[in-house]
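The other protein chains are all here in position, but one chain of the complex has been omitted.
When the chains are written out, they are named A and B in that same order, and each has its own residue count from 1.
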Amino acid sequence: MSAENTTAMSRAAILGNIRSGLNRSQDDSQRQQAVSNRLAAKADNLIPARAQLPFAEQVELFKAMIHEALAELIELDSLDQVPQACADWLSSQGIKQLISASDSELSTLDWNPLEQQQILRTERVAQAGDIASLTSSFAGIAETGTVMLHSGPQSPTTLNFLPDNHLVILRRSTIVGVYEEAWKKTREKYGNTMPRTVNMITGPSRSADIEQKLQMGAHGPKNLVILMIND
Amino acid sequence: MPNTPSGPRVGLFVTCLADMFRPSVAFATVKLLEQAGCSVEVPERQTCCGQPAFNSGDRKTTADIARQTIDAFDGYEYVVGPSGSCIGMLHYYPEVFDPADSYYQRALDLKSRSFEITSFLFDVIGADVLQDQLKQLQFNHKVTYHDSCSGLRQMGIKQQPRQLLQQVQGIELEEMEEAETCCGFGGTFCVKYPEISNRMVSNKTDYISNTGAHTLLGGDLGCLLNMAGKLKREGKQVEARHVVEILAGMTDIPAIGEADYDLAQQL
Partner (left out) sequence: MEINTPFFKQRAHDALKDENLQKALGNLKAGFPEKRAIAVERMPEFEELRNQGRDLKNHILEHLDLYLEQFESKVIENGGQVHWARTSEDANRIILDLCKQVDAKTVTKGKSMVTEEIGLNDFLEANGVQPVETDLGEYILQLRGDHPSHIIAPAIHLNLEDVSETFHKHHNRPKSDDPAVLMQEAREVLRDKFVAADVGITGANFCVAETGSTIIVTNEGNGDLTQTLPKTHIVVTSIEKVVPTLEDMTLFLRLLARSATGQEFTVYNTLSTGSRREGDQDGPENFHVVLVDNGRSEMVGSEFQDMLRCIRCSACMNHCPVYGAVGGHSYGWVYPGPMGSVLTPQMIGIEKGGMLPNASTFCGKCESVCPVKIPLPKLMRHWREDEFQKHLQPKAARYGLAGWAFLAKRPTLYKPYTRMASWFMKRLAGKKGRIKKLPLAGGWTDWRDMPAPQGTTFMQAWKEQQKAGEQP
């Protein structure tokens, strides 16, 4: 039997089993209505009180939570300071390379500070062996100190995972309290079609698979550096 | 005997383990209920709560026994017993009847009237009702308390026995590690999977002896027989008693699995 046939027959059998299990009556309009209502409403479920705070306190919570998640925070007054901050951080680690996303926010900066430290900045997707990457981000989520990143032609996903060190620019003004606010902002920007990849990242990569003891830097970045622009 | 009771009429659910292994636990329960002003009766037609059948998947026998128990305890304002597990089984009775069965409503009714003894004294009668009696008791030992699973998680029994115990003079309660973890009894589990059960009870006796307690207390004889049996086999010098024995001041009777005591001779 062909794969198409297998899957079509399986589909019919699975949905049939579910329907007979549910004792679905002839008139299914009520169930259908319930489903469309829920999908349309996109209603919030319970939102914990923790992050329902005035904005300034949400920012403080965000900072506390990224600290707990073992991410590093560098606060900057403006986007213009990003190149210098990158240069300083990379030099302190002895890193001579920065693979960068290519969104206009990044491309238009003055990258002289990197050159002065002989750090080579390249705009491309990440490759195995890359040491450090720089990307923008879509939002910060105070609740757990999470940054949300969307994929796109200028912001390839591999930058978030392959290099050993990931530097992320986060505008203070994009910090929200809870995940739900980030979803609403995502829908506002993209409408009905989600970005191909949405990453919610909370600290650097880790594993406790050996004797339940936490080790940092499993397969993703060993360091997550958040460059927060106090805009 | 106290004065003529003015309080509720209570049917004692003896539980089969208290009946067969430790009648003094049932007598202590009667004593506490009478001290709390209840009039206590012991319905003749009771046997076991039916849990062995229920947990072995035998729904028909469970329903038969449930009917027998429901009939036996008809008309009592409350049904009280010295076990969270057995009273918990009474609370499962509605599950074994079809809602159309006439016993279904009666099972719900029994559920609403039946209580484990410490929960009955503390939650129904009131925390301070026994304070005069308890104040006069002396138990100058360190104790530790095992929370039996059904009592704790099904019936919500945690603070009640502890609050009552604290009113006894001289008693010192030292909580053990993992007080809320199963001792490995589990009814037929301990004979179906003896090695696993043994590991669980061995963990338990370690936690118990780590507290340095003189006496292990609990609210369920199944667990207590299991833990006492293991403590004895390991040669650990910890006594085991049902909590009502302390509360009723009946500590002159040897602890569980301790030296000779013959109730038949006392009668």
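Note that in this section a contact is a pair of C-beta atoms (placed from the backbone, for glycine too) under 8 Å apart; a residue touches a chain by one contact, two chains touch by 3 or more.
Given the structure is predicted, the values throughout are model-derived calculations rather than measurements.
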{"item": "Contacts of the hidden chain among displayed chains", "value": "A, B"}
{"item": "Option touching the unshown chain, where B:Ser39, B:Gln159, B:Asn198 or B:Thr251 are the choices", "value": "B:Asn198"}
{"item": "Which of A:Gln81, A:Ser133, A:Thr146 or A:Asn165 contacts the chain that the document leaves out", "value": "A:Thr146"}
{"item": "Candidate in contact with the missing chain, chosen from B:Gly186, B:Gly218 or B:Gly249", "value": "B:Gly186"}
{"item": "Touching residues on chain A - with respect to the absent chain", "value": "3, 6-11, 13-15, 17-24, 31-32, 34-35, 38-39, 42-46, 48-50, 65, 68-69, 124-129, 143-146, 151-153, 156-158, 160-162, 179-180, 183, 186, 193-213, 215, 217-221"}
{"item": "Where the unshown chain meets chain B, residue by residue", "value": "14, 16, 18-24, 26-27, 42, 44-48, 50, 52-59, 61, 64-65, 68, 149-150, 153-154, 180-182, 184-201, 203, 225-226, 228-230, 232-233, 254, 256-265, 267"}
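Methods note: only the chains that are shown with their structure count from here on.
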{"item": "Between chain B and chain A, distance of the C-alpha-averaged centres to the nearest whole Å", "value": "54"}
